[in-house]
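One protein chain is absent from this view; the other protein chains keep their places.
Naming follows writing order (A, B and C), and every chain is counted from residue 1.
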Amino acid sequence: MAIIIDENTKAVVQGITGYQGSFHTERMLSYGTKIVAGVTPGKAGMEVHGVPVFNTVRDAVEETNANASVIFVPAAFAADAVFEAVDAGIKTVVCITEGIPVHDELKMYWKVKDNDVTLIGPNCPGIISPNKSHLGIMPPQIFMEGNVGIVSRSGTLTYQIAYNLTKLGIGQSTVLGIGGDRIIGSDFIDILEKFEKDKETDLVVLIGEIGGTDEEKAAEFIKDMSKPVVGYIAGITAPPGKRMGHAGAIIEGRMGTAESKIKALNEVGVEVGKTPMEVAEIVKRVLKA
Amino acid sequence: MAIIIDENTKAVVQGITGYQGSFHTERMLSYGTKIVAGVTPGKAGMEVHGVPVFNTVRDAVEETNANASVIFVPAAFAADAVFEAVDAGIKTVVCITEGIPVHDELKMYWKVKDNDVTLIGPNCPGIISPNKSHLGIMPPQIFMEGNVGIVSRSGTLTYQIAYNLTKLGIGQSTVLGIGGDRIIGSDFIDILEKFEKDKETDLVVLIGEIGGTDEEKAAEFIKDMSKPVVGYIAGITAPPGKRMGHAGAIIEGRMGTAESKIKALNEVGVEVGKTPMEVAEIVKRVLKA
Amino acid sequence: MKLHEYQAKQIFAQNGIKIPKGKLAKSVEEVETIVKEFGKAVLKSQVLVGGRGKAGGIKLVNSVDEAVEKAKELFGKEIKGHLVEKIYVEEQLDIDREMYVGFTLDRANKGIAAIVSSVGGMNIEEIAAKHPDKIARKTINPKWGLWDYQVRELLYESNMPKEYFKEVFGIIKKLYNVMIKYEAELTEINPLIVTKDGEVIAADARLNVDDNALYRHKDLAELKDYTEVDQLERIAEQKGLNYVKLDGNIGVIANGAGMSMATMDLIYLENGKPANFLDIGGGASAELVKEAMSIILQDKNVKVIFINIFGGITRCDQVAEGLIKALSEMEVGIPIVLRLAGTNEEEGRNMIKEFLKQTKEEIALVETMEEGAKKAVELGCKNGDNN
Partner (left out) sequence: MKLHEYQAKQIFAQNGIKIPKGKLAKSVEEVETIVKEFGKAVLKSQVLVGGRGKAGGIKLVNSVDEAVEKAKELFGKEIKGHLVEKIYVEEQLDIDREMYVGFTLDRANKGIAAIVSSVGGMNIEEIAAKHPDKIARKTINPKWGLWDYQVRELLYESNMPKEYFKEVFGIIKKLYNVMIKYEAELTEINPLIVTKDGEVIAADARLNVDDNALYRHKDLAELKDYTEVDQLERIAEQKGLNYVKLDGNIGVIANGAGMSMATMDLIYLENGKPANFLDIGGGASAELVKEAMSIILQDKNVKVIFINIFGGITRCDQVAEGLIKALSEMEVGIPIVLRLAGTNEEEGRNMIKEFLKQTKEEIALVETMEEGAKKAVELGCKNGDNN
């Protein structure tokens, strides 16, 4: 199983002829991901790493029956790209693009919501179901197939923790970054719901950071989950009012502190590791128990 | 049973302090309809025919648990009234108001659609489930409880046909006018679906008129219905390009002629009466068979 | 409400869509002055009806003399029943290609239909029939409006040549803005032309706006050209009546649009011809009945009037009272067939019966609308020919 993407995922790359799009298409293909089409307006007929390019997502879907999309277009065109994918019938959209205006992100959110589409991101590293499919910009070699799901607001921190797990011989069912922006398509709960239902996942690692109240809301949900969750929260030392890289990583007033999130998670029985290494060790211990 | 409204319907009247709102509130009340609240901004605390008035639909719903609304506000405020009702949690909205800008009607359509609300109208005479509830401006005395459902794009023509049926001793489960505008909340199919499922309805009378393709689309649906449908189509003599009273009653190009509609209905086995009297006679014959 | 080409073009121009140089003329002299300035020109009759060109309403003129001659022909000419009172004089364009862009209300899909074609100049049904591969259609959901990907899809699907992509892209977006901003029911550029110099220009312009929304667009409301509306229909509109003139001889008054149409249809079934559609609406007051009568009587073809009322909220006794009042104040002189049913029908019918004892007007009281139609046709035949 795994969640959201697997060996049946057939993806379109939107913005395939750009530098990022082309570079990561090659990487995804070499991992074995089924990239069946690319889209760049005006470039129909081209091929990028053997993948046929179409003018519109609609054309791409008609020709290839693609069911997912990865978006690499520049920020100014990203919302349009998401809308296009949704209206072409794509059911899983992974938006890598960062720097999208937040009012555009609000529209993206409601567009996918209205159409029962899963949007991962924007401003995210993507998603990988090890040995099955990889849609995004992650370093696939550090992951290993297994029974731990990882959902994270951060990219490199996810890699670090997955790497630690892999080193301990603990594989992953699906690993994904939900994105560092304030408005994202899928939040922790959306993903936790899927992991809870996934037969291949026995434990979930939740990697949060300061800003917003998603981790607190996730804790509410975790209370009723049957599977154990292990947490990590970055930003204990972040000062209020300053954005820590991610648009969403900001403490506003008394909202969004690491303390509040760790407390909420602890209260529903989630052990929160103090360091990425400790997270992996907790996972190991919990899995054994 | 009956469809959409019944003895459990508790309605708010939006625009209750206006002339139309007040007049019809009295009529609906005297028929036994449960009008539990009225709404007119700034008039909270008033009573109209013993019905308490609130400033907002939200307040009205909180106080009275109303689950339906009838809208009598002027055209310029009607879309806002529909939106307000939907966001206050009302699940059945009957919009009597005529003359609403069509771009407003488009928004109304999608707002109710997004929220799984049933909108009847606008520009309609309302809905009656005889002896149970009446939301609208119909003459309730001409209806009789029974097993024939009537759905219609016209007001007086509905009364005429219901009257003919009642005179023949044939009662009605629910009778409603879906409205004479081009964009309406519920079309024939929406209502036919409900009649098909309603245990109290054994036959449906569909009263159409020129303009649009709703009757043709309804025919497609009727093909798979288990219950008999009897039709009437007004406007055989209407010239193309002229609006026959209703905004929706206009033949545009080759679209929307009475011939096309009668043909479509006949093709799926619907007998279409040439006169309102003949409709009643067909119903009688079909019910006996 | 339909706007004239020159009005629509002005709005297009205000919204960034290129239009040809043009000026409105209301007299031959004005045409002359303008053509002196333009040199060659096109004289376009401003009538609110499609197919002006084929009907001879558009003339190319290559000299001032020719312009004066053609202008004299056009002014006062009737085109498909519409009198030419205004001529829009435009520069002549070197046309390299004709295309089509339009938006219209999409009833079936509850949105705005966007239609783009890489060929144009004929009506859209003809384009669709002759060049199905060169036309693209899409429904725009009013929740989200028109997005760039939809414009691209329209361009690709209509096989728009690449060299016009950018220009037509902009025009599609601007025309959609017009559709939304002015709450139009339809707006269309046909043809959208490419000149030999490669300019993309709206050579014609249609803009029909929603009467119900005019209260939000006072500037548009002022553009209404009442000369274009049938005079009786205009009077009826002012009185709050829905009246449409037809070419039969049986006047029809009914309450409700569906009921009015059904009444017309019944007359037709009895081999009669209705003279009009007239819906007096729900709350038929005495005054309104009188107004309805007076409008119908202005149509000299009318030989008999069939009044068909189903009393719902309207009480039949009130209608009877109104009718009696009307008949007391005006002389009708042709027979009336009256059907009163529904609320208080007995009271109403009795009032009429009483009135009949003291009037010389002929009123045939009938029981059903079917019977009424039969009677009206019978009386119509007697009173005049009934073709």
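The rule is short, and it goes like this: contacts are C-beta pairs under 8 Å (C-beta built on N, C-alpha and C of every residue); 3 or more make two chains touch, one makes a residue touch a chain.
Only a predicted model underlies this, so the values are computations on that prediction, with no experimental measurement involved.
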Residue in contact with the excluded chain [from B:D6, B:D80, B:E252 or B:E281]: B:D80
Which residue of B:K10, B:R58, B:K91 or B:K274 touches the chain not shown here: B:R58
Chain A residues that touch the omitted chain in the full complex: 27, 75-76, 99-104, 106-107, 109-110, 114, 125, 137-139, 141-142, 152-160, 163, 180, 182-183, 207, 209-210, 212-213, 217, 232, 234-239, 242-249, 253, 258, 274-277
Residues in chain B touching the chain absent from view: 41-42, 55-59, 77, 80-81, 83-84, 87, 107, 111, 114
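Assume only the chains that are shown with their structure count from here on.
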Topology of the chain contact graph, where touching chains are joined (line, ring, star, complete, other): line
Chain whose Cα centroid lies nearest the overall Cα centroid: B
Distance from chain C to chain B - Cα centre to Cα centre, in angstrom: 27
Inter-centroid spacing, chain C versus chain A (mean Cα positions, whole Å): 55
For chain A, residues that touch 2 or more chains besides their own: 114
Per-residue multi-chain contacts in chain C, two or more chains: 143
